[in-house]
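For this view, one protein chain was removed and the others were kept in their places.
Right after this comes chain A.
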Amino acid sequence: MIGGLFIYNHKGEVLISRVYRDDIGRNAVDAFRVNVIHARQQVRSPVTNIARTSFFHVKRSNIWLAAVTKQNVNAAMVFEFLYKMCDVMTAYFGKISEENIKNNFVLIYELLDEILDFGYPQNSETGALKTFITQQGIKSQTKEEQSQITSQVTGQIGWRREGIKYRRNELFLDVLESVNLLMSPQGQVLSAHVSGRVVMKSYLSGMPECKFGMNDKIVIEKQGKGTADETGKSGKQSIAIDDCTFHQCVRLSKFDSERSISFIPPDGEFELMRYRTTKDIILPFRVIPLVREVGRTKLEVKVVIKSNFKPSLLAQKIEVRQNPMWFCALE
């Protein structure tokens, strides 16, 4: 599988280097630097082949993460692994930057040891890793702590350990949605979709079973068979969700049969589900662009943004970002 993992800064200096298999030599590190990081033309593709070795890379701000392999692997899996690596590192020390990497050198090597063995991904759940790889180094553990850790690392429910206790049991839910809109220059809406995430922060004791419901269209149809037309009249708003994906802890079988989301949540913050909708989207803003050419050297662009919210709602910190204008080379 993955033969080696390298992390470089923006100058191409190697920050972390870990080789897992025999067929990757030290030259691989330099090859990537010369051919990709310092390549004169724009980066062509996230998969590069140099001397029969494939280099997959991901860039996070100024840091390059490269996975190297000589085998015919699944591209999607390698990229997913690189993302997971980034997620784990972010969960430990925040933003991925050169300074953070240099300061957490030991931690990253420990993580690389744990997550990839012989080039194969092993247990990569952040929660589990955090119990036995900590930034302060491992203090000598008592026997109970040891058994707790091993039971979580090896237990049936890998994402939550037994015996969590909180004085106050609390649960926070955040729904984060982003509306993506594609408009033609004439102002006509070509396509729009909403992608949303439900993020949950759970501070609950024991192994609690939670249930989560949504006003999904199918639920309402099931409740009142044949009254599908009356949903508008009764005032119940239903939404049609195109597809949704859940965290590993959600029991999918129950979702298919009863459309109910039941799960035992991991401790702390995690993403419960991700969903996408493409129908019945009420756009929050209307964007009207007007472009006028004034003579051969001047272009006037007017962009009108109207908000579709009720006038009683107030908003703070609205940011409108416009891509920098470019001009074709004119004679």
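Just so it is clear, a contact is a pair of C-beta atoms (placed from the backbone, for glycine too) under 8 Å apart; a residue touches a chain by one contact, two chains touch by 3 or more; residues count from 1.
We adopt the following convention: contacts and distances are computed from a predicted model.
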From the options "Small ribosomal subunit protein mS29", "Origin recognition complex subunit 4", "Band 4.1-like protein 2" or "AP complex subunit beta", the chain left out of the display has the UniProt protein name "AP complex subunit beta"
Of A:S54, A:T126, A:S202 or A:T277, the residue touching the omitted chain is A:S54
Of A:L5, A:I24 or A:V198, the residue that touches the missing chain is A:I24
Given the full complex, what residues of chain A touch the hidden partner chain?
-> 1, 13-17, 19, 22-31, 42-47, 49-52, 54, 56, 58, 72-77, 79-83, 105-106, 109-110, 113, 117-118, 120-125, 132, 137-138, 140-141, 146, 149-150, 153-154, 156, 158, 182, 184-185, 190-191, 193, 242-243, 245-248, 252, 274, 276, 323, 326, 328-329, 331
